[in-house]
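Not every chain of the complex is shown here; the ones you see sit where they belong.
Should a chain be cited, it is by its letter among A and B, assigned in written order, with residues numbered from 1 in that chain.
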Amino acid sequence: MTSFGESHGTCIGAVLDGCPAGLELEEKDIQKMLDLRKPGQSLVSTQRKEDDKVEILSGTFRGFTTGAPITMIVWNKDQNSKSYEKLRTEMRPGHSDYPAYVKYKKFNDHRGGGRFSGRLTATHVMGGAIAKKLLKTTLNIETHSYTCQIGKTKMKKQFNPIEKTIKSTYSNDVRCPEENTAKKMKKDILQARKKGDSLGGIIESITTNVPTGLGEPIFGSLESEISKAMFSIPAVKGIEFGSGFTGSEKFGSENNDAYTYKNGKVVTTSNNSGGILGGISNGMPIIFRVAFKPASSIAKIQSSVDIKKKSQTKIQVGGRHDPCVVPRAPPVVDSWVSLTLADHALLSGKIKTVL
Amino acid sequence: MTSFGESHGTCIGAVLDGCPAGLELEEKDIQKMLDLRKPGQSLVSTQRKEDDKVEILSGTFRGFTTGAPITMIVWNKDQNSKSYEKLRTEMRPGHSDYPAYVKYKKFNDHRGGGRFSGRLTATHVMGGAIAKKLLKTTLNIETHSYTCQIGKTKMKKQFNPIEKTIKSTYSNDVRCPEENTAKKMKKDILQARKKGDSLGGIIESITTNVPTGLGEPIFGSLESEISKAMFSIPAVKGIEFGSGFTGSEKFGSENNDAYTYKNGKVVTTSNNSGGILGGISNGMPIIFRVAFKPASSIAKIQSSVDIKKKSQTKIQVGGRHDPCVVPRAPPVVDSWVSLTLADHALLSGKIKTVL
């Protein structure tokens, strides 16, 4: 997949190459998932209104993929670049402004974060929606991510059965499957918003029916590939598979997952490995947690520098921003998992090149 | 870099392509770093004795690299495959045995973990030693990793000044720069060992003098590349940059790093970003933490399956194993950071192709 476009440019889009011929695909398949990350849906996200109507420009014919690259595009509408004029020289703390300025000099499109904007994650969802459908159609693979922590508010139980979680996640604005926790999370976000501040959080992801044997030892370990994908999402600062950082505190005898037979199939009685051993999927659900930092664009006054004047300055970031990006991120996490697994399933020959 | 070899095969080795011509390089440059991960040095690691004497087979001429692929090899000596015979069909919990069996069937070289063995990390160090020297020589980049947690025993202070840490890390067997903490850690490991059990831990890594602007937005973010590299190391289950998972609990106003000028250079007053913003290095030290699970090979009896008999079984892993792999891992983490940064420094033109 390639993605293109800028936050305040003409459009954003993606080109997905390598999707097998014969997958039934219409714009609504992609739109459905795009809508889940669309801004302007509630007070927990930015008030920028974008229709985000996707158009498929290539790669399908009579409702099916052809095997050729699939190009998808969303035309930008509600951009407002005025508030960004000062930001050409005043560097927003926690943002890509400064390294981007050093890397691209004055040529960087700074408006709305340009290519570094979280808005670009919409293009990842375009490709991800197709990968997700492909995996579901061919291997019955189900990927589901949800908000499990906002600031210090955490879900009570981790990694519940996926069927239950899928149903409840999108019943609320913060996309947390526990109803009461969701309410508390929303309150926290609105409070931060009121103060001109922002909050971070954690997303959990679970993928079921993954065939055993995906991933390559050492250089193409499945954890390598998934983590690489996750850090493509702005604001992600950490990832852990299975018992992760907590597992580091355990004894081997506690952390090892015992094998047993269940309905004639080899399974483990716990899943501290997160479904991956030696970089290879072991047939158990792939589970991991992704840490998102609090959004860096905040209304509060911050200390920074003006690189033109070469002096200290105070900065107050204007524009319309998310007080917390986490509630919009589950479909983005789903997308990157799906893109990664689809690549490996295709390479291993588990998905045929014509369906 | 490509690596090859198996734990109990003829040899292990690496081919490093892309190193610029003109770097002064002798076997001792690599040997020094290999020795830091060598087994059999104290009771905290496996008693398997390996000289691990590296030979350079190609790519140097009269003491300098030529620009051609550099091949390095270590001949295996002290392997003992007998204890592995049963493991052809009995799957060790927490190990790659089962997914490897499904992926490669009976053709998998199971002896000592084959290609999945931690022994292969010696080949990563071969390439890493060269990358580290290249970065130090050309850009004065300094990478240093150390044990900051074993089981539940943690260092008191994180991310101290690198100069001090470098000096103290290798003064003890567990490679922790805090002397007293190191003693406690060693005690914990020996205790686990006595019980036939193992311990996990966390390694912190700090890299200074990284030029601003390394990394590519979205698909080649520096966090993506570093995390991908880290998960190539067996037993790694998590990674976090800067404030990481803890940062997810903070407000944006707390977590954002304020900019200021110091000696005419733009710096941040804190380093919650871990030196990377928008996937691009911002000139501050790159800092991250890597979670290692407790070694899966333990002497304790565990529940497992025999895939030949298709039945439940009890398993007790023989062979000589590390009660805790963390103390041997700092040079491996150093290696992968160096390999990753060297790639980006070369691609960005910051290192010339002839020195």
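Throughout what follows, a contact is a pair of C-beta atoms (placed from the backbone, for glycine too) under 8 Å apart; a residue touches a chain by one contact, two chains touch by 3 or more.
Source: prediction; values computed, not measured.
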Of how many identical copies is the complete assembly built, when 2 are given in place? 4
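Definition applied: only the chains that are shown with their structure count from here on.
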Given that subunit A is a copy of subunit B, what angle of rotation, in degrees and a multiple of 5, matches their CA positions? 180
Separation of mean Cα positions, subunit B and subunit A [Å, integer]: 27
Which subunit A residues qualify as touching subunit B in the complex? 2-3, 91, 93-96, 98-100, 102-103, 115-116, 120, 149, 151-152, 192, 197-202, 212-213, 215, 217-219, 221, 223-225, 227-232, 234, 236-245, 247-261, 264, 266, 268-269, 272-274, 277-283, 291-298, 300, 302-305, 307, 310-312
